[in-house]
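The structure under discussion appears below in the form of structure tokens.
Every protein chain except one is present and positioned as in the full complex.
Chain nomenclature is as follows: A, B and C, assigned in order of appearance, with residue numbering initiated at 1 for each chain independently.
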Amino acid sequence: MIGGGLNAFIGAIHRLAAIMDGRVELVCGCFSSHPEVSFSTGKSLFLPKNRVYMTWQEMIEKEAALPEGERMDFVSIVTPNHVHYGPAMMALENGFHVVLDKPFTFTLEEALKLREKVRESGLLLALTHTYTGYPAVKQARDMVARGMLGKIRKVYVEYPQGWLSEKVEDRGNIQASWRTDPSRSGKAGCMGDIGTHAHHLAEYVTGLRTTEICADLATFVPGRLLDDDGAALLRFDNGATGVLMASQIAAGEENALKIRVYGEKGGLEWAQQEPNSLVLKWLDKPMEVYRTGTGFMHPVAAAHTRTPGGHPEGYLEAFANIYRNFALTLMARLDGADPKPEWLDFPGPDDGVRGMQFIDTVVKAGTSHTSKWVKMG
Amino acid sequence: MIGGGLNAFIGAIHRLAAIMDGRVELVCGCFSSHPEVSFSTGKSLFLPKNRVYMTWQEMIEKEAALPEGERMDFVSIVTPNHVHYGPAMMALENGFHVVLDKPFTFTLEEALKLREKVRESGLLLALTHTYTGYPAVKQARDMVARGMLGKIRKVYVEYPQGWLSEKVEDRGNIQASWRTDPSRSGKAGCMGDIGTHAHHLAEYVTGLRTTEICADLATFVPGRLLDDDGAALLRFDNGATGVLMASQIAAGEENALKIRVYGEKGGLEWAQQEPNSLVLKWLDKPMEVYRTGTGFMHPVAAAHTRTPGGHPEGYLEAFANIYRNFALTLMARLDGADPKPEWLDFPGPDDGVRGMQFIDTVVKAGTSHTSKWVKMG
Amino acid sequence: MIGGGLNAFIGAIHRLAAIMDGRVELVCGCFSSHPEVSFSTGKSLFLPKNRVYMTWQEMIEKEAALPEGERMDFVSIVTPNHVHYGPAMMALENGFHVVLDKPFTFTLEEALKLREKVRESGLLLALTHTYTGYPAVKQARDMVARGMLGKIRKVYVEYPQGWLSEKVEDRGNIQASWRTDPSRSGKAGCMGDIGTHAHHLAEYVTGLRTTEICADLATFVPGRLLDDDGAALLRFDNGATGVLMASQIAAGEENALKIRVYGEKGGLEWAQQEPNSLVLKWLDKPMEVYRTGTGFMHPVAAAHTRTPGGHPEGYLEAFANIYRNFALTLMARLDGADPKPEWLDFPGPDDGVRGMQFIDTVVKAGTSHTSKWVKMG
Partner (left out) sequence: MIGGGLNAFIGAIHRLAAIMDGRVELVCGCFSSHPEVSFSTGKSLFLPKNRVYMTWQEMIEKEAALPEGERMDFVSIVTPNHVHYGPAMMALENGFHVVLDKPFTFTLEEALKLREKVRESGLLLALTHTYTGYPAVKQARDMVARGMLGKIRKVYVEYPQGWLSEKVEDRGNIQASWRTDPSRSGKAGCMGDIGTHAHHLAEYVTGLRTTEICADLATFVPGRLLDDDGAALLRFDNGATGVLMASQIAAGEENALKIRVYGEKGGLEWAQQEPNSLVLKWLDKPMEVYRTGTGFMHPVAAAHTRTPGGHPEGYLEAFANIYRNFALTLMARLDGADPKPEWLDFPGPDDGVRGMQFIDTVVKAGTSHTSKWVKMG
């Protein structure tokens, strides 16, 4: 693992998610740019001292030099955005598969180059868009794909959070600090951090591609350098339209990602904070609630559930689904076998490029006062 | 009453709402442009035959000629939009107060003239923006006005319906028929019918004024002549931004008007389909749920509630609050007394003009592919 | 109307409910045992002075002496329980139909005599068990009756309130005062006031009859003279079992009546505080939510709804359904016509007797420490 020192948020989540299903073991790490943090993190994780490294360059180099079977199989990169491209490229160059936290890279240019490298290398790269790991989301996607809602007309996707309502980046909040810093986060704040999740969810569930964006981005907290709020009107390749709302100044909200999709025959609704229910509303029959773990879920959703109905699963299990699918795909490949189709499903370089295109487009649209629609992709 | 023949939707609602509190009595009517419908409606409502009229012109004229104390005190106009201005003007000219269904008029020009006439005449005019009659909405407005949420930054208001998902106007649905017909509905379909409610709610709760709108309107059902879906980005006069979503092709949705408002200190959420709860989310304390009828509501909300907590009130009671406040204000005026301030609260000509400005602006913004922001008002 | 002076709770509710549908008009009243309260109430309700009476005896007598067409058609009795039997009997004896607030009478003996009198007189008597007036409750009953849930096995009905958590009867709360006073309320407190509603709802929805009760009643507030909390195990005539919970010391609860019924094929759930949804859970398909006003409701439910889906109705509309059905039945009878079957549905003397039997049984069971089951009826 690269990044994820003690007190970092997402690194600990990655570790929980990775090991949940007993198929991944942490064997080495460079957990921080501060060697002492890296070493104390490694120690607390029971790693042998010689597998904790000073720099990610050192780690990749030395791991590559270890005998097969002893060296790491893949590397998880959980650093701030500006340290995605470098380690990912070097890992691929050294023959390591990669799990990468989103957004894919710092810039769209990096994204295109990194995708090219993945293709060229034939290695696997998983991008942790956690929310599409939820079984109810996979059910939603499957129902849309089967045409159960009819042709899709309307998408509402929203992601309100409130944790940046005050200038917490000045009060020692490490998460806030790099996420509001253009030199580490990239050209978008809120839209890069959570807007990309919302956008990925919308394209994932509907199978549609955004073609044009009209947006309004804002920075509400004085002195903040990146957007902390925004909304976008979307147009999709089948003629559907949509609205994407993301905010980190929606005071009092936690992590309220939610999607609604309406087709000619009905609509669906899923809210991340109560993730085990998928609500279906129909023109020709009463509202239905599909619940994960019950016998009514489609096979693809069932394959991503560990517990029976009424035993709620949550964020960590959704995250673990990405690691599990990545690990199963990798193991199948190592065995020369074909993984089951339902395991193949994890976000990868194409999703990464879409995300960076979204950031580019929404920032361009959201900061222009005159031009209304900006084409995407 | 003008309009509201048997089988009309909103006329029956007006009658229920008007008489609920025992302060209004239906004394005459011209319920339809078809005299036989008007007469059969009048009969079913136990009206004497001589108080049911062939035309609204006849009604206003003959009622005006009746002795005071015998003639109607005010007229409710519940006709399609193109028959608002005419009867309202004639009523005012003949000294009758008016209750008018929204939107105010057919065009903005009519709206400005009608407001002028109201001012000039000194008579009362109530506009039935039902949803701001709910006690929890009044509580929300009061909490914002007292600064409890801090300076407002963000407004989400949404109004998804699904009843126009198919071309029901061709299948004998009377409501759909006139609401999708530009010659009776005006220049907006969905935005005029329900977008105006959403916009009124947003301005009512926040006390802010929209200054600019960027929008995307669409007609999804082939052959329909007016918008049946749309979304708008809003900018308010205090620097807040907002999103307004209205759709009548959100298949499976009923009447899901909902508003969320976020300020510097917290946010509020109210959904019309469960109208007795107002959710408050705070930066510095746990989420709260204010429930109508309980002792925790502010006086202004309490004054608009008929039952104790846990005895749910609904749409008809909200509608009746407008009639009640109108009637109490009227009675106070007739008595030469000042009505209590909390009774004074019902939408009037200024709200009507705002609504017509909203329609004008959102249609202009929503149909332009090039100019992004259109100023409102 | 007998009872229902200003500041009384249920009298005002009766008046709102009675007039809602425009078929009932208040023509006279004796609103209080204090003549000055009665007269001021009458005045505030715009009644002519000569139709406001000093005593209910005077009212029934004088009204009976008025010419037909001028005198009241029926009398609503909304007094405390100890003043139900007297005026109801006298009204029936004088040929007046009766609407009576629940519980039916003060004692079971009175109940049996009053039912006998209703039968003998051929007059109508409606008992205002409000909650079975809700359309979703009628839908539930209809679904059970059609066998959609299969044979019923289990019933949970609960009615937690918190308003008697403190000794408010000593602090001027008039409602609390008579409801906790055995000389005015009868032998049960909580069980008489709200337990009877819960019991009526259970028998109404399931169509079953309770045969045995095992109970535990308690008085939690020191010095209170009647039960303020209780729970009962129920056995039904088809072998189903049930649990009935009623409490007025469930601090913080409003009026949280709720019923769940499970059969061999599925279960249903309805909660009075969100009365427009009926949840169905099935063994063989996903959960469904039936919503009032939508096209998916059965005709019997649709006949008790005034507004389309998503326009919530509430407690007053449920209450008004009882008055409406009573009025329509009465009008049909006056016209010599048969009322439509769906109008015939309002609680009457049989329900009244069941309620008094329930009170008798649950009090006997709930206060015995040794005998477990007490037969009912």
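One rule holds in what follows: a contact is a pair of C-beta atoms (placed from the backbone, for glycine too) under 8 Å apart; a residue touches a chain by one contact, two chains touch by 3 or more.
Computed from a prediction, not measured in an experiment: that's the story for all the values here.
Interface note: of A:Arg15, A:Arg51, A:Lys154 or A:Arg354, the residue touching the hidden chain in the full complex is A:Arg15. Among the residues B:Leu66, B:Ala145, B:Leu225 or B:Val289, only B:Val289 touches the chain that is left out of the figure.
Taking the complete complex into account, C:Ala251 is the one of C:Leu66, C:Ala145, C:Leu225 or C:Ala251 that touches the chain left out.
The chain not shown here touches chain C at positions 149-150, 153-154, 156, 158, 160, 162, 165-166, 214-216, 218, 220, 229, 231, 233, 235, 241, 243, 245, 247, 249-253, 260, 262-267, 280-283, 287, 368-373.
Of the residues in chain A, those that touch the hidden partner chain are 9, 12-13, 15-16, 19-22, 26, 45-46, 161, 253-256, 272-276, 291, 293-294, 306-317.
What chain B contributes to its contact with the hidden chain is residues 280, 285-291, 294, 296.
Operating definition for what follows: only the chains that are shown with their structure count from here on.
Rounded to whole angstrom units, the spacing between the C-alpha centres of chain A and chain B is 42.
Work out the mean CA point of chain B and of chain C, and you get 35 Å between them. Residue positions of chain C touching 2 or more other chains, listed in rising order: 291, 294.
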